[in-house]
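Subset of chains shown; positions unchanged.
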Amino acid sequence: MRFTAEVKVMLKDGISDPQGQTIERALPALGYTGVGEVRVGKRIELKLDAEDADDARAKVEDLCDRLLANTVIESFEVEIS
Amino acid sequence: MISTLHRELGLTDGELEQIVDRLGREPTHTELAMFSVMWSEHCSYKSSRNHLKNLPTEGDRILVGPGEGAGIIEVVPGVAVAWKIESHNHPSFVEPFNGAATGIGGIVRDILSMGARPIALLDSLRFGSPDDPKTRLLIDGVVHGISSYGNSIGVPTVGGEMVFEDCYAENPLVNVACLGVIEHKQMNGRGEGDGNAAILFGSSTGRDGIGGASVLASAEFDEDSLDKRPSVQVGDPFTEKLLIEASLELIRSDLVVGFQDLGAGGISCPTCEMTSKAGTGIDVELESIHLREPGMEPFEVMISESQERMLAVVEPSRVDEVIAVCSKWGLEARVIGRITDSGNVRVLSDGEVIVDVPAAALAEEGPVYDRPYERPSWIDEVQASAPGVEAPGDLKTAFLELLGSPRIASKRWAWSQYDHMIFLGTIEGPGSDAAVIRLPGRDEAVAITTDGNGRYCYLDPYEGARLAVAEAARNVACTGARPVAVTNCLNFGNPEKPGVMWQFAEAVRGIGDACAVLGTPVTGGNVSFYNETNGRAIYPTPVIGTLGILDDASAAVPMSFTSDGDDVILLGTTGVDLGGSEFATVINDSVGGSPPTLDIDAERALIETLVELAPLVTSAHDPSDGGLAVSIAESAVAGGVGVRIDEDADLEPHVALFSETPSRAVVTCTPASTEAVVQVARKHGTPARRIGSTGGDKLIFATFEVALCDARERYETGLTKRLSATMA
Amino acid sequence: MTSLATPRVGVVLFPGSNCEQDCVRSFRALGAETEMIWHGEKSLPDVDLVVLPGGFAHGDYLRTGALARFSPIMTAVEEHAAGGGLVLGICNGFQILCEAGLLPGALRKNVGLKFICAWAELRVENADTAFTRRAQPGQVLKVPINHFEGNWYVDDETRERMVANGQIVLRYTANPNGSLEDAAGITNDGGNVLGMMPHPERACEALLGSEDGAVILGSVLDTLGLSSATSGVR
C-alpha cells in the first residue's frame, strides 16, 4: 500500500536556533509584538510503499534516524496517512 | 484559430505576418510559441542589432567575437579564455534569490558552451536606496542567491559592483560576468552531421520559466506582473556543478560534435541555433524529452526554461559513451532527436509533425527594427541645471561622509559571502580595482573588472559610456595587466521610446569610439531593454567588463599601500570635474551639469604608462567615485598604512580632493624609483607629480587630517550600517 | 603499508565536491603523491592519507554531509580510520566526517546566518598530533574559512572529555561562526582523524596571502614520512 508520510525535524531543545532568533528579532520592526519562541525546522513529505501504517511508520522512523535528521542536534516526529 | 494569441505572446501583428509569409501558412501553436521566444527582444536583439554592428570586434587576440555563447581571447599561444556578461534584471526583481542564482547558472553555461571551465564570476549590481526596507530585502536576496549558487558550483566570485540610486528601486540591475579557461578544446555549438544524435542532458523539463524570454525578460513591468510570478525558475547549483564536470569530461574525451546550453527560449534555442549555424536541420521527438511534470503541452515543453540543461550533438557510435559519462555524474541524458539535412526544425509528437520551421527563420531571420530615436529635450535642462559644485562647510566632514556613503564604502558585506578564493588563483580579489586571476596551473593571469556609471550616462550617454570603457580599462591597467577585450551589458528602458533609443544609440557609439582607441574590441555582451516600471526608466546603464592580460601573476600590482616611506605619485591632471560626481550627489544633493569630458588619448597614454610601470611601483589605484581623497583613503585602509598628501595649490581644496577627472592614477614606489617612474610617464606623455609619501597612522591632507582607524571605520561600516536595520 | 618514502594522499571526489583540485595541487607542491578517488568506489587505493575535500557534496541538500556519508567509499574510509589510518576532512569533509560518526558532534549554521569567506586566525592548541607536529604549541596560523555551516556543536559530556584529551586541536582566535569551544579543528579519540573548517590548502603560497596552511598539510606528510620510515605503523 502507498502511504504518505510527513516528517518534522526540529532542533532539539537546548540547541540554540539562530534562524528562529533572527526572525523573532525582526518582528517588532514589522509591527508584530507578542510573538515569541520562534523555532525553525524542516518539514519533509514523502510517499512510500508499506504493509500497513505501522510498517510505514517504522520505515520512515528508520529513515529519519539514518538520513533525514541528525540526532546529535535534531529531533523528529513522523505522521503517517 | 490564432486570432490575438500572438499578441499575448509578445509578437506584433507585423511579426505574425512575417511568420505567415515565411511559412506560407499559419503557424501552429507550438511554432508560434517558439517564434515568440526566438524573436523576443531578449533572444533576437531586434532593436539593438543595427547599432551593435558598428562596434569594433576584431583584434589580434580575439579568437571568437560576438555571436557565440562567449567571446574567446588568446592569453598566450595555446591558452585561451572565454569572457561574457549577462543580465538577469527582471527575474531578480520578481524573485531575488532565485533570479540572481539562475543568472549565475545561465552565464556559467554560456562559458561552458564554449568548452571552457568557468573559473571566476563578477556581479555588477544596482539597487535603489538601501534605506528602503523593501530594497534591503532585495539586496539580501540577490547577494544570498549569488553566494549560494556560485559557492556551491565552486566558481569564485572575485569582484563586481554595488551601486545605489533611486532610479533602480523598482528595476534593480543584476548583471553577472563569467571568465572561463579553455581546458581542452574550444567548442563551437554547431549541429553538424546528418544522422547525428541530439542528446539533452541535465535537469528534467518542467513548467518553470515558461514564457520567461518573451514575458519576463522583454516586457515592461506593471501591476499585473505579480501574476507572472509562477514562471519563476528555481536554481539547482548541484546539478549545474555536475553539468560542468560532465560537459568538460565529454570534451576531454572528444565525445561530442558540438553542444550548446539551454537558456532563454529553452530547447527551441539550441535546436534552431545549432542547426542554423551548421546549415543542417533537426527532428525532435517530443516524447523522448524527460519531463518533470505530467500533462505538459508541446509548446510548454519547447519553450520551458528549466535550468541546468545542455544539448549535445553526438555521432551515433558515441551515444552510449556520452550517456555513460552523464550517468556517472548522476545526470539524466536522453537522445531526443537526430540531425537532418532538411534545414528545418521539426518536432514530432506521437508521430505527428507539430513543428516544421526553417531553422534560420527562427534563429537568424527575426525582425530587425530601426527604431526612431531623438535626443530628449530634458537633457538640455538637466545639463543646464546646477551641478552642485559648491565647497562644503567642512572638508573633513564631507570627506568622512563620502567615505561612508553606500556607493563608496566597502562592499565586504557582499563579497565576504562569496567564495572568492577557490582554485588558488585569486591574486587580487574583491576590493581591488580589478580582480587578478591566475590561470590554473600556469603563471599567466587575467585581470577582470566591470564598471559603469549610470549617473554620468543620464547626463550624457555618449560621454558616460566612454567614461565607463576608460574606467574599466584603467582599473585593469592599475594591476599591471594590458586591457585587451571588452564584454558589455547594456541596461536601458523601453526602446520603443525615441528618447531611450537615443540614449542607447549614443551609449553604443561611445563604447565603440572608446574601445577602438583603447584597443579593446568588444567580444560580446547582452542587451536588457524595458527596465521601466510604470513608465519610469532607469538611468541608461551600460556596464563594461574589461579583461586584461598579465604574463606573470606574481607581478600583479596591488591597490593597497604596502609600506612606510614610499613616494606617492599622481599620474594625470586634476580638473574641475564635479558634475554628476559622488561629491555633488552625496554632499550637495544635486545631479546636474555634465560629466567629465574624457580625453581618450590621455587615457590611452595613462594605460600604457601603468602597464609599463608595473615592475617599478608598489601600488596603483585610480581615483573614481569620490575622487583623489577617497582613492588615497582606500589604498591606505587596504594596506593599513597612513599617508601625507599635499594637494594641488592651484585648485580649490574640495575640487582637488573630490573632483572625478578621469585618466588619473595614484601610484607609489620607493623613493629610489621615483625618478624612473616619472621618466616612464613622461615618455608616454602622462603628467606625473609626487604628491606625498606613505607612513604613519593618519591620513594627512593639506586642510585636515583623519586617523587611519577612523577612516577605516567609516569605510568598513558605511554599507552595513545602512543595511542592518531589519535585515532578516 | 607502503614502503615508499613519498607519502601517498588520496582525495575523495564526491559529486559536488569542489576543492579537490586545490587539495591535490597543494599536497603535490609539498611533495606528496596524490590520487583522486571517486566516491562510488568500494575500496581505497594504496594511500596513506585520505582527504575529504571541501565543497557541496550532493549539493549539501537536506544537511551538509548528510547524503555524502552514504557514498560507497565511506565504508572503506571508516575501515581505514578504524585501522589507525589518517583521515583529514576539510570544510565539507569535516561535515561529512561528523555525519558519518567518525568525528563527534555536528555542524550547524553560522550564528550570523551568512556564508563567510574570510581569513581567520587559528591557534594551535595541541601541537602533538599527527596533523600539527610542525607547529609550535600556541602558534597562530592564518588560514581562510569558507562556509555556511561551521558552527560546531557537541554535548557537554563529550565536550569536556575532548577538551581534556586535547582533541580541540585548533581554535579560532576570534570565533566567526559560534562554534563551541571556538573549535576550528578537532580530532577523534584516536587522534588519526582531523576535521577542520578552515582551508589549509588555500594557504600554502605567499602569493595567495599565507603559507601557514602548509604547517598542517606538511605535518601530516611528516607523520607519514616518519611512520613509513619506521616500518609503516598505522
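The letters A, B and C name the chains in turn, as written, and every chain counts its residues from 1.
As a working rule, a residue touches a chain if its C-beta (ideal position, glycine included) is under 8 Å from a C-beta of that chain, and two chains touch if they have at least 3 such contacts.
Remember, it's a predicted structure, so these values are computed and weren't measured experimentally.
When all copies in the structure file are counted, the labelled protein chains give the formula A x2, B x1, C x1.
Convention: only the chains that are shown with their structure count from here on.
The distance from the centre of subunit B to the centre of subunit C, with each centre set as the mean of the Cα atoms, comes to 37 Å. If you average the Cα atoms of subunit A and of subunit B, the two centres end up 41 Å apart. Separating the CA-averaged centres of subunit A and subunit C is a span of 30 Å. Interface residues of subunit B facing subunit C in the complex, by the touch rule stated above, are 147-148, 151-154, 236-239, 241-242, 245, 329-330, 415-424, 426-427, 440-441, 553-554. Those residues of subunit C that touch subunit B in the shared complex are 15-16, 18-19, 21-22, 25-26, 55-56, 58-61, 114-118, 144, 146, 199, 201-202, 205, 207-208. Across the interface of their complex, subunit A is touched by residues 62-63, 66-67, 70, 98-99, 105-106, 108-113, 153-155, 178 of subunit C.
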